[in-house]
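The complex appears here minus one protein chain, its other protein chains still in place.
Chain lettering (A, B, C, D and E) follows the sequence in which the chains are written, and residue indices restart at 1 in each chain.
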Amino acid sequence: MFLPRKLLEERLRVMLAEDMGQGDVTTALIVPEGITVEAEVVANESGVAAGMEEAKVLLESLGLNVKGLIADGEEIKTSQCLLRISGDARTVLSVERTLLNILSRMSGIATNTRKLVQKIKKAGLKTRVACTRKTAPGLLYFDKKAVLIGGGDPHRFHLDDMILIKDNHIAIAGSIEKAIKNAKAKASFSKKVEIEITKSADVVRTAKNGADIIMLDNFSPKQIEGAIKALKKAGLLGKVLLEASGGIKAENFLAYASTGVEIVSLGEITDSTKALDISLEVKNTRKVR
Amino acid sequence: MFLPRKLLEERLRVMLAEDMGQGDVTTALIVPEGITVEAEVVANESGVAAGMEEAKVLLESLGLNVKGLIADGEEIKTSQCLLRISGDARTVLSVERTLLNILSRMSGIATNTRKLVQKIKKAGLKTRVACTRKTAPGLLYFDKKAVLIGGGDPHRFHLDDMILIKDNHIAIAGSIEKAIKNAKAKASFSKKVEIEITKSADVVRTAKNGADIIMLDNFSPKQIEGAIKALKKAGLLGKVLLEASGGIKAENFLAYASTGVEIVSLGEITDSTKALDISLEVKNTRKVR
Amino acid sequence: MFLPRKLLEERLRVMLAEDMGQGDVTTALIVPEGITVEAEVVANESGVAAGMEEAKVLLESLGLNVKGLIADGEEIKTSQCLLRISGDARTVLSVERTLLNILSRMSGIATNTRKLVQKIKKAGLKTRVACTRKTAPGLLYFDKKAVLIGGGDPHRFHLDDMILIKDNHIAIAGSIEKAIKNAKAKASFSKKVEIEITKSADVVRTAKNGADIIMLDNFSPKQIEGAIKALKKAGLLGKVLLEASGGIKAENFLAYASTGVEIVSLGEITDSTKALDISLEVKNTRKVR
Amino acid sequence: MFLPRKLLEERLRVMLAEDMGQGDVTTALIVPEGITVEAEVVANESGVAAGMEEAKVLLESLGLNVKGLIADGEEIKTSQCLLRISGDARTVLSVERTLLNILSRMSGIATNTRKLVQKIKKAGLKTRVACTRKTAPGLLYFDKKAVLIGGGDPHRFHLDDMILIKDNHIAIAGSIEKAIKNAKAKASFSKKVEIEITKSADVVRTAKNGADIIMLDNFSPKQIEGAIKALKKAGLLGKVLLEASGGIKAENFLAYASTGVEIVSLGEITDSTKALDISLEVKNTRKVR
Amino acid sequence: MFLPRKLLEERLRVMLAEDMGQGDVTTALIVPEGITVEAEVVANESGVAAGMEEAKVLLESLGLNVKGLIADGEEIKTSQCLLRISGDARTVLSVERTLLNILSRMSGIATNTRKLVQKIKKAGLKTRVACTRKTAPGLLYFDKKAVLIGGGDPHRFHLDDMILIKDNHIAIAGSIEKAIKNAKAKASFSKKVEIEITKSADVVRTAKNGADIIMLDNFSPKQIEGAIKALKKAGLLGKVLLEASGGIKAENFLAYASTGVEIVSLGEITDSTKALDISLEVKNTRKVR
Partner (left out) sequence: MFLPRKLLEERLRVMLAEDMGQGDVTTALIVPEGITVEAEVVANESGVAAGMEEAKVLLESLGLNVKGLIADGEEIKTSQCLLRISGDARTVLSVERTLLNILSRMSGIATNTRKLVQKIKKAGLKTRVACTRKTAPGLLYFDKKAVLIGGGDPHRFHLDDMILIKDNHIAIAGSIEKAIKNAKAKASFSKKVEIEITKSADVVRTAKNGADIIMLDNFSPKQIEGAIKALKKAGLLGKVLLEASGGIKAENFLAYASTGVEIVSLGEITDSTKALDISLEVKNTRKVR
């Protein structure tokens, strides 16, 4: 998810503009032109840093000097200083909230993702933790990037970058076979084909028909194990990736991850995330002229 | 927060466009043109409905028929059907995720807000629950509206609609007195002036200088009670609104609400919200031609 | 109304783009690449400078060197040079009209506002001169900022930053009392509540019900004085701000300002403004290569 | 200046969005959903109607019923009703100011233009009244269209639709001859070539070199008559259009128009216009459900 | 590539706005309001229809009645009528060029694609014809959709929807093995991994390391056959998709398609396309009022 800096700048500026409205009236009244400040962005709790690149790009695009003290993906300790900023006081005070909203959302997502990734590592597993399309509207890039930084898999970005055949598609197509056949015949060779099934009984016929990935939707861990046995028996295990999805939360996550599926995906990483508590503190104020 | 429907439509369409990318490739492959479906939007858990107006406007703007079965602000029971949709199958399947992302985020925020509002009512208090500017970047309108629907106070929208003098402003102004004086002299008569203080000792001098609202930042409930006593003693209680803010969470919320402040504000309503679990189910499929 | 420079730049660039269309065909034909000019922006009449910050940001964002010779809010004398510009000739000639349109509109508004402010000062009054929402569509920021620079009050910016209950709202609410009660109960604590009345007889009951501001709409100065007397008698004078509005023009302005109201607002500051006559003169031309 | 309705709608919606901010908070509080109103747009002074098409398109795009009672270009009498509107009360109250700002600016420009056009007719002349590029930034389309409706000439729209060689261009080109020669050789055949001269002495050589139009910049009426005589003597009168520009105002306008030039252009039609006083009155309120 | 109609409308409207500038001045002068026309869109040469959906959506969004007489993907005969349009004359005349530009570009691309697809069918082959990212800037959706309609494969849309490791990536990674290993370890499971090789000698080691697709870049047909033999020998044929790319044109296309690769991709389908000759003829004019 590499974006040339100018494109990232524009996305960040839209966010800043939303918060500014017709301008910061408080700062205009209280802070004279020509004042310079030094400030620190500090984490008030531990977690995983994400949004550091965004923070730097946003601040530098406004003419501020920034020194990042931690890289995206590194672990934050409570009270750790993440960024040092210096420059025009009016600008620093006006951008504060937007900056923190980005950093604390992205770091919150990365932190939660990392927790799941660590659980998997501790359990000696190799399962991937994936997010879904349950991102905050407008924040797809930022939410998915935070998942990546946390060690997760961003899954597909849009409705355009993968074939994912869901139950409603199958119902309209008539059968799993017809849906896959149709997809394989007409989809671009450049895209993977995933198909969602809701019954263990369907896993073998689905794998036979050539899906790249099978999504086991709302299966219990036990049902998943049943499906895996059936695939093994049919000599199809390993020929298709398996993704467990639906009804998975932090609490039952490990049970799913231990079933043998390659991917466990859950919506709450992005739609029910807890922001990391980060704040900005002005350290020093100087009159330039 | 009344927006003429066309303006709301445009904001919603930007969200849909993000998810669509260059178009839904799965639906294009599997669902022929000319198929009509009926679908239901169903809540998988209880809560407070929010985003119903947004859902209706989004769906109708795409040419779908919508019947809302619950109004914004009403309580949702588990398994309750919120909306019935009928129309072009390709459109319904393509808009599904965007629709649910909006509904589940807004309803999640409204649900959490309502819980706090209920706590206050139960305790026989009149304190207002307010959110902050810790909204998801780009979603200010939707997050604040959901807070309103839940019974909360949206607080200021932008940096332009209220004077809110924070510690860093005071530091630059030189003193609380200078900051307020400056603000009162130069701010538009149309805006309220709020000032943030961090020490109980400052509450009386702040009230004396004519702030409309005093934000007690990171005070303990006890410190707040001290401040209120001091105001009372000085004959200033009731002359200024008091807002408790900083470090407030669902757990300690009631302790703050019981201190006698008019407003308790907390960031987690909007920055750490849990999405309400809502899904769309296709009920019926018909070929039109 | 402080906007970080990059956000201001974008608003200004939209203006430039409008004037450029598919590009300056004259300059492309006549002026070779690699020519540098020095130019001066000169006022052809006296007034108050406004738009100087906008001018600087616009020109510098195009890579030109700018030296401002006057600050926003300072008085301009006829023939005074406001800005010195140097840089690429093609750019200077192409931006000329957009630059002057911004400067001359904003300075025109500031100049007219200042005249009213001076009248008030001369008369030993403290009344505020406010503009209204009668700004040129799309120019809200620039028009209101020019009013501020001229010494006026920008009033509310949007329909979102203040409760202003007008006659049509009251008619629908049923009564002044119901309208205010509704507003006070449900409006955010962060916003002031203003209510417009059209009869002197209503002023006391309106003030009693707790409005922050009462707009006396289309009152004669005499009627306003009657209203003030009534408030005094009821012990409510000073408990509510009074704004005279409607039918006020430069000619009758002082009569209104002398009545004792805190604010006099008039639409013509922004909707019938006279542009200040400002022009750009190229002084020096040099071939760079 | 015919724009398909959908394109006009979008330009108008941007204007409405500016005024709405995050939504009309007053209307949301006071006016319940499901109320219908009838309203009239009434002129409080006489003038020329302009912006009627814009008004209709804006209102209808919001789902309101509109009945136009006057066409663009027709004369308005004091107290005349211009438009009848019916529909959703919240929408009507929210759009009121944007609607009136457009109508009153455009009608103001058309009214002033018409006054000049009438002066010319009364004097038995055929001179054209043209505006310049001194339009309000962002309002080029609306300002120029209002001039057209008033009977004036919109002049060029952008820097891209005509070659207009000004003094600074000539200075860089080296001479009038070189500038025209260059332009004639390289400009698209589809564009006219106008050249600005500042001395009577230059008029004959300019006409000889083939300009389509000569702009007599900051000439006195007397100097213009001198230039015309010179052209006549050289047998060039009628071979080139003459435009008087610079320093022309309503007061001296007729003196210029009587000199024999084909076009008189003046900036004040668009940059110093007086808004026509127009207001909206709600007539009738009904609850729909 | 299914886009909900409203999203397609917006993309088309941007195109129309570009052509309109400040409005159609000819139509405004010559065609009175209230005239209705019937018109036909006719092909002046044979080919494959594409852009019919776009045409319908564009025209209907402007309030015109449209009757499509051919579906996207069907064959057009010379002089065939593709569309019948009726409605407001000013709108029809103003949209004509934009409409035809879309239809003739998309149909031109589909026609050329179809020719290649037919060559393959005639030769009894199953090779896919794919386009590349050499689309006209801004027209990615339309160009790729036209390729699809013509029977081709749209290949990846953006830099975000597939891993495609090119020579420059390999150079930086150090080796083919390292590049693939890196990609397989870190890329989302939802994306295919393609790798470009420039020497036959690399094909076996590339296939061994697990690429989903190998792009044989600038190979001669002979070199491709060599690569296929090597894969066969290594027992890897059929385990990886092969794409021939680079230096392929209509003339040598079949030689490439016959080598046994699954995909042949060529830039000229989209970057050197010939527009299909299509025009609009007004048939009937009626005055509505």
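One rule holds for everything that comes next: a residue touches a chain if its C-beta (ideal position, glycine included) is under 8 Å from a C-beta of that chain, and two chains touch if they have at least 3 such contacts.
What you see is a predicted model, and the numbers here were worked out from it, not measured in a lab.
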May I ask which residue of E:Ser61, E:Thr91, E:Ser104 or E:Thr127 touches the chain that does not appear here?
E:Ser104
So which of E:Glu9, E:Glu53, E:Asp72 or E:Asp161 would be touching the chain we can't see?
E:Asp161
The one of C:Ser61, C:Gln223 or C:Ser279 in touch with the missing chain is C:Ser61
It is residues of chain D that touch the chain not shown, namely 1, 128, 130, 153-158, 160-162, 188-192, 194, 213, 241, 243, 262-263
Residues belonging to chain A that touch the chain removed from view:
1-7, 10, 140-141, 144-145, 157-158, 161
Mind pulling the chain E residues that touch the left-out chain?
14-15, 18-27, 29-31, 35, 37, 89, 93-94, 97-98, 100-102, 104-105, 108, 133-140, 142, 157-169, 171-173, 179, 182-183, 186-188, 191, 267-268, 271-275, 282, 285
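Basically, only the chains that are shown with their structure count from here on.
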Top of the farthest list for chain A, CA-centroid basis, is D
Hey, how far is the Cα centre of chain C from the one of chain D, in Å?
22
Distance between the centres, which are taken as Cα means, of chain D and chain A, whole angstrom:
51
Residues of chain B touching at least two other chains
1, 20-25, 27, 31, 94, 140, 157-158, 160-162, 188, 191
